[in-house]
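Left out: one protein chain. Kept in place: all the others.
Letters are used for the chains, namely A, B and C, taken in the order the chains are written, and counting of residues starts over at 1 for each.
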Amino acid sequence: MTDKQPIVVMKGITIEFPGVKALDGVDLRLFPGEVHALMGENGAGKSTMIKALTGVYKINAGTIVVDGKPQQFNGTLDAQNAGIATVYQEVNLCTNLTVGENVMLGHEVRGPLGINWKKTHEAAKQYLAQMGLENIDPRTPLSSISIAMQQLVAIARAMVIDAKVLILDEPTSSLDANEVQDLYKIMRKVRDSGVAILFVSHFLDQIYEICDRMTILRNGRFIKEVMVKDTPRNELIGMMIGKSAEELSQIGAKKARRAVDAGEKPIVSIKQLGKKGTINPVDLDIYGGEVVGFAGLLGSGRTELGRLLYGADKPDAGGSYELKGKTVSISDPYTALKNKIAYSTENRRDEGIIGDLTVRQNMLIALQATRGMLKPIPKKEADEIVAKYMKELNVQPPDPDRPIKNLSGGNQQKVLIGRWLATHPDLLILDEPTRGIDIGAKAEIQQVVLDLAEQGMGVVFISSELEEVVRLSDNIEVLKDRHKIAEIENGDTVSQQTIVDTISNTTISTGKEA
Amino acid sequence: MTTATRKAAKATKATKGFSFNPQMIPTITAVVIFILMLVMGQALFGTYARLGFFSSLFVDHAYLIILAVAMTLPILTGGIDLSVGAIVAITSVVGVKMTMAGVPAFVAIIVMLLLGVVFGLLAGVLIEEFNMQPFIATLSTMFLARGIASMISTDSLTLPEGNNFDFISQDIKIIDRPKISHDLTINVGVIIAVLVVIFGYILLHKTRTGRTIYAIGGSRSSAELMGLPAKRTNYIIYLVSGTLAALASVVYTANVGSAKNTVGVGWELDAISSVVIGGTLITGGFGYVLGSVIGALVRSIIDPLTSDFGVPAEWTTIVVGAMILIFVVLQRAVTALSGDKK
Amino acid sequence: MADTKKKAGNPIIKKLLGSNLTWSVVALLVLIVICTVFSDGFLSLRWNDNTGGLAGPLITVLQESARYLMIATGMTLVISTAGIDLSVGSVMAVSGAAAMQLLVSGVNVWAAILLSLLIGLAIGCFNGMLVSVLGLQPFITTLIMMLAGRGLAKVITSGENTDAGSVAGNGPLKWMANGFILGIPANFIIALVIVAIVALICRKTAMGMMIESVGINPEASRMTGIKPRKILFLVYAISGLLAAVAGLFATASVMRVDISKTGQDLEMYAILAVVIGGTSLLGGKFSLAGSALGAVIIAMIRKTIITLGIDSAATPAFFAIVVIVICVMQAPKIHNLGAEIKRKRALKEQAKAVAA
Partner (left out) sequence: GSSNGDAADNGSSDSGKKTVGFVAVGPEGGFRSANEKDIQNAFKDAGFDLIYSPTSNSDQSKQIQAFNKFVNDEVDAIILSSTEDSGWDDSLKKAAEAEIPVFTVDRNVDVKDAEAKKAIVSHIGPSNEWCGQQAAEFLNEQYPDGANGIILEGIAGLSVVKDRQTGFDSKIASNQKVLESQSANWSTDEAKTVTAGLLDKYKSEGIKWIWAQNDEMALGAAQAVDAAGLKGQVTIIGNDGTEAALQAVADGDLAFDIEYNPIFGKETAQAVKDYLDGKDVEANIEIDSKTFTKEEAQAALDSGERQY
């Protein structure tokens, strides 16, 4: 069909894990100078396919041909040497090293006396600049930058290897509009230099904007390879989820803040609650039955505010925290949970899942913790809870007894949301809950959020996708550089643009950095 | 442009407070406390500032310094090498046996080093090929080495007269005063130790292998997914620690001029405490060779201090323990106060 | 997923081959067989009237394994939190020394037992305090305790190897280590019961899960409302207490404490037992049954050494080789060998097919 010769040809790839056939005879072709999208629901097998190519997983059947040579890589290093640079789904960097070291690891600039750190850091700075991180000092410890920034660092790292094939597994999941644009710039540049790019994303807009060709997977099976330009969305969605697009309801109309009747106490009311270095003192009221969105750019402090509300970080003195009218001190997550406040982290791998425990245990553990170590949840009750959320959130595979680390990224996220719902909180803080979630599941989760609010739960909804925030929230808190700069009541007049303008037009009066 | 401003803000925030590397704090503390200990010793007993004291501090502990460097590498990756003490035993027994049989010293020394390589390699294979955990793998090689050593001989073997091991232990008097206690003396052993320290520093901070070691310490799986040669590096680490252990054995054997299957019992623990006292995290990822050296010196002056304090016999180990405890607690306190996370 | 059910080979067999327990059992049996081959009387059991119990090589193995069972159990919990307790050997010496010294100084035997257990518990709590509250590294903390503990034992007996063999009324303690229940060594049964209790508490309450979760991902655990500090403190306390029990077993069997030898190097054996039992030193999932089995294997190895009359010089080497063999057998590489070969062959076939 095309004159070009594919640089990577994977045929009939099959991978079995104990109990799962993650991939079943999947084909994939990557062409130089093309951006190729790998499409599929959570658990479809995208990441597995990538790991099959780079040899992280051993294939049970199939052939891999790179540059005309049959290949059987064993490990990223091998693949790299063959010119395949990969950014895996979960951020894989070393938090004990600096940003610069992470970018350059294994490619440090060497002089006669071994590594030349000056040159190395300069090089790192350039690669970071490419990602729009020009102002990050390469000597900053990686642990001190947010997970989103870390994702950018990981991509910068991939640029260091001048590769023939560049693989990006959900690089945009935690980026906001600006970062995504920066990323496109680079992808285009790289593509035009004749590199083949494999791109995974759950944002159809992104696919249609940047990709030329796509391969669709479903339940570990190969569905079809098509050109993007001649595939309408709903056809694509149809192929991905196996039912027609129409069945995906468009959730949440524009909502106006529900009228608060006089004398109604907010679930949570904070005054001047802040933490030096991460978030300046904030006033905030959250009422039952409303969805409060936190909008802001990367590093604006949304996560930090959420963590404060949950007691994950200790707030500085001087702030006040009221729960349903009575002053409390939420000193740690345990007290927060006891007071029916739950927080779902944005950093799934490090602060969310407990990898070796089963899905079941991961779902129950928070509830268990609130009940106390010595009062185990009765088996019957436990079974009910697990069954309920496995079904409601449609966790794949529907087997609660596998280690959660073996689930696909998106499904892990669902399990975690189940964990927090199981504690029946009055206030549920969701930090990037739809990160890495496929369109079907995203709709489900958004629906869940609205239903919860309906039932009178207060929900804080933190997301880098303004569109989502605007669509779901009754009330939007806008943050910038770790200050709360505005509180916008949602309504017909409010649009994404409103938020963007607010952010760019506000200059923080106090000026001083938190 | 929002991008720019926003990130400018981040950057400044990020750099602020990291103007110097917080990972160094434990090591710096170690140095300070070490000096304090010396001052205290001098003030109370008046012998801790003598050149002779420093001479024997280094001459008698050259082997421990080498072992500390050897131990630093595995610990930085979150591993450990319990076999160093036993490797000292077997290499010294073999080495001395050979010289007694008339083999020229330098051949014996080479064989000793090769033995170290072999045991390092064995550990590497067990860890990488049969994913045994370093602790267990090296515990086994420790038993193995010690066992073979005592199978070879349980006598205390003495180096024959005029063997050329002597050159290592020959005193080099830098300052020669009438009283030996005021001489400043070193020997080749000390020089070897210094070279080993330099080697360790270069390996860790000037080579990619060194950086990979830190990366593995941060997260082995990440290191692998980042395309770093984790496996090869781990082999290198245990090869090096095994070989350095053998080198330590050469130095020690030369000093005492004899060998014994029971030599080096518990030295691995001394080495580990030295490394930890020096501020290296036992879970890996953070630490410095120079820290380990300081650690070794601290570990070395704890014993003399204890005996000078005239601690009653039964209490000695308690006091030694207490001293190390106070040390790590102080270190921990300083680190915590200087506000690093967790 | 794509047809989850369809799997190659019999799942049960697969599972069995996969599990460490199986390989431990195999190892144990092999050792027993070896011993029986070398000394025919090895499996013989006879009734011994003046001890009022069964006698024979296997019985002594059970008797010795009791102490390993204790420390291995405590060690399992500690290791599951990604920690380590090097002080168990010294704690054994301390509690043993305390018990003997108290007996000699005329304290009632039960009081002596209780007190020495409390001392063990106290040391455990101290470890726990340092690790959880001060956040010191487990390895160095317990290493310090290992040093100090020995000293404490020496202080308690003022440097003597106190012998309470001739103290009147030391019966109960003596029985603990030498007595028999229905012909089976009492200390072994006591140990089993204790292990069972710990296992029950771990699995019937949420303790086990929480310990594992702290070991796997402390930060995530904190975010789910677990208090990692509490858990850490708890496991070290338990380890200390169980080590004290082991100390009683070790000293009561001869009614004499050996301040420099009692419990020496036993921390290493405990750790070996735990690992042989299939718990990773990196923390996380633990198996008390596995560790128990590991403990018995350790005792069996030592027995084998005696039975084969291995020259004392060669003992460590023999020990090492057995351990290495067991661990290598447990390596996935080995028991996935079959599957791996099949996979390789399949791919070869394909390659040919493609080529053709």
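A few comments on the model shown:
We take it that a residue touches a chain if its C-beta (ideal position, glycine included) is under 8 Å from a C-beta of that chain, and two chains touch if they have at least 3 such contacts.
Keep in mind that what you see is a predicted model, and the values were worked out from it rather than measured.
Every shown chain that the unseen chain touches in the whole complex is listed here: B, C. Considering the full assembly, C:254 is the residue among C:194, C:254, C:282 or C:321 that touches the omitted chain. Considering the full assembly, C:262 is the residue among C:132, C:217, C:262 or C:287 that touches the omitted chain.
Residue B:156 is the one among B:42, B:156, B:209 or B:283 that touches the chain missing from this view. Among C:57, C:138 or C:240, only C:57 touches the chain left out of the display.
In the full complex, subunit C contacts the hidden chain through residues 39, 41-42, 48-51, 55-57, 60, 64, 154, 157, 159-161, 163, 165-166, 178, 250-251, 253-254, 256, 258-262, 264, 302-303, 306-307, 309, 312-313, 315. Contact between subunit B and the unshown chain involves residues 45, 47, 50, 52-53, 55-56, 59-61, 63, 150, 154-158, 161, 169, 179-181, 252, 255-258, 260-263, 265-267, 300, 303-304, 307-308, 310, 313-314, 316-317.
Just so we're on the same page, only the chains that are shown with their structure count from here on.
Subunit C has its Cα centroid 43 Å from the Cα centroid of subunit A. Subunit B and subunit C have Cα centroids lying 30 Å from one another. The residues of subunit A never reach two or more other chains; the list is empty.
Interface residues of subunit A, counted against subunit C in their complex, comprise 11-12, 18-24, 43, 58-63, 70, 72, 219-221, 312, 332-334, 336-338, 343, 345, 350-357, 361, 365-366, 368-371, 373-377, 396-397, 399, 419.
The residues of subunit C lying in touch with subunit A in their complex are 1-4, 6-7, 14, 204-207, 209-210, 212-213, 216-217, 219-227, 284-285, 343, 346-347, 350-351, 354. Across the complex, subunit B is touched by residues 82, 130, 134-141, 143-145, 147-148, 150-152, 154-155, 158-159, 268, 271-272, 275, 280-282, 311, 313-321, 323-324, 327-328, 331-334 of subunit C.
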